[in-house]
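Missing here: one protein chain of the complex. Every other protein chain is in place.
Moving on to subunit A:
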């Protein structure tokens, strides 16, 4: 059947069988920022926003998304103008192979939208179903805490959405958290 989706701001009509999951359909339409690392629901790589909620696209029937607004990681920022969360991942060396990163970034953005000042524990809890084999979570957690700080800073001093203006020249040196020793 034909379903209507608004993907990253663009309205499209796509064909989807009743057995097709949303991840497959999005990928077939070129949205390769939706990754598939498992066969459903256990890695978090396929996370997208569906009407503002984080969903694992692999675990959702495409037909159930009919009429929805979808955002993939590609909607958050461009290579020249990264979202503060994306920028923080880059500046903190939180990206290795990068396969899990779209899902992580989506989850981190969702967290900071609802909780702009999370503790390290809260960040870890938010990322708990995002499997990353490369990083040991240390730098991703630091990146999310760093992004939170940047976004709070941006809110208080800038009206431009915080894109890059508040990024320190050497984000890494100045923005490490406690060095891994916090245990709240």
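Operating definition for what follows: a contact is a pair of C-beta atoms (placed from the backbone, for glycine too) under 8 Å apart; a residue touches a chain by one contact, two chains touch by 3 or more; residues count from 1.
Simple rule for what comes next: contacts and distances are computed from a predicted model.
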From "Anion transporter", "Dihydroorotate dehydrogenase", "Fibrillarin-like rRNA/tRNA 2'-O-methyltransferase" or "Hypoxanthine oxidase", the hidden chain's UniProt protein name: "Hypoxanthine oxidase"
Residue of A:12, A:42, A:119 or A:155 touching the missing chain in the full complex: A:42
Residues from subunit A at the interface with the omitted partner, ascending: 19, 27-28, 30-40, 42-43, 45, 72-74, 76-79, 82, 86, 89-102, 105, 121, 123-125, 127-141, 170, 172-173, 179-183
